[in-house]
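A single structure is presented below for examination.
== chain A ==
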Amino acid sequence: MSFFLSHFNYIAVAILMMAGLFVLFSSGNLIKRMIGLAIFQTSTGLFYISLAKVFGGTAAIAVEPGSSEARELASRLDPAYVAQYGVDGVVYSNPLPHVLILTAIVVGVATLAVGLAIAVRVREAFGSVEADEIDVLSRVEATQPGPQA
Partner candidate 1 sequence: MTYLPGLILALAAFWFALSGETAPLFLMLGALSVLLTLWLVARLKIIDRDASPYHHAPNILVYGGWLLVEIVKANLAVIRRILGPTHAIDPVMVNVTTTARTNLGKALFANSITLTPGTVTVDVDGDRLKVHALVRETSTAQSFAPMDRKAASAADGRKS
Partner candidate 2 sequence: MTVDRLLDLAATINPGFYLIIAALPAAVARDAFTRAVALIGGPVLGLLAMLYPPVSGADVSRQLFLGFELSLYRSDSLSLIFGLGFVLAAVLGGIYSMHRRDRLQDAAGLVYAGAALGAIFAGDLITLVLFAELATLASALVVFAARTGPAYRAGLRFLTIQIIAGLLLTAGAALYGVEKGTFLIAELGGLWNGLIVGIIDPTSAGGMLILAGVGIKAAFPLVHNWLTDAYPNTTETGAVVLSPYTTTMAVYLLARFFAGYDPLIWIGAAMTIYPVFFAVMENDLRKVLAYSTNNQIGFMVCAVGIGSTLSINGAAAHAVAHIVFKGLLFMAMGAIQLRLGTTKASELGGLHRTMPWTALACLVGAASISALPFFAGYTSKTMIMTAAESGPGMFVVWLMLLFASAGVLEHSGIKIPFMAFFSHDSGKRPEEAPYNMLLAMGLSAGLCLIIGLYPGWFYQLLPFRDQAQEFLVQDLFSLSHILQQLQLLTFAVLAFMVLWWFGLYPPEKPGVILDVEWIWRKGAPMLGRALSKPARAGGRFVSVLTSSAIGGIQKASRQVFAADGLVSRKLPLSATAILALCILGVVMLFSMFR
């Protein structure tokens, strides 16, 4: 397997990250920015999951040792390979990054929700979700006294 193929995932992840960030930078629209941010965050997940993949591995949900399913899975692989890297005759992918990314996805959706909620309030307060216009309006605000309690 060529080097390019074995590292294609990382290259793709790098590009996705940058694409997400680019969406974030290039657009003044708050909603669009949140989408960019979401893409950026998701790409992190892709990175972790790519790390966790194991040749010939299967999802880290234990197969009953000795069952037909286990035999079937093992039969696809080199026995030496299974002996070295398998657990009870089955090769599994690494579960840890999956766990981490589950958490990261949750964090992502939480961020998205809060960010969009704030964006909605921005729209209600400023009448716009374009960063440039909000900047202009904010600067007007700076010259006015605050409300008194």
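Here is the rule we use: a contact is a pair of C-beta atoms (placed from the backbone, for glycine too) under 8 Å apart; a residue touches a chain by one contact, two chains touch by 3 or more; residues count from 1.
The candidate set was assembled so that all candidates are chains of the complex that A comes from, given by their letters.
Fair warning: this is a prediction, and the values are worked out from it, not measured in the lab.
Trainee: Given the complex, what touches chain A, 1 or 2?
Mentor: My answer, from the options 1 or 2, is 2.
Trainee: Considering the complex alone, what residue numbers of chain A touch candidate 2?
Mentor: Listed in rising order, the residues of chain A that touch candidate 2 are 21, 24-26, 28, 33, 131, 135, 139, 142.
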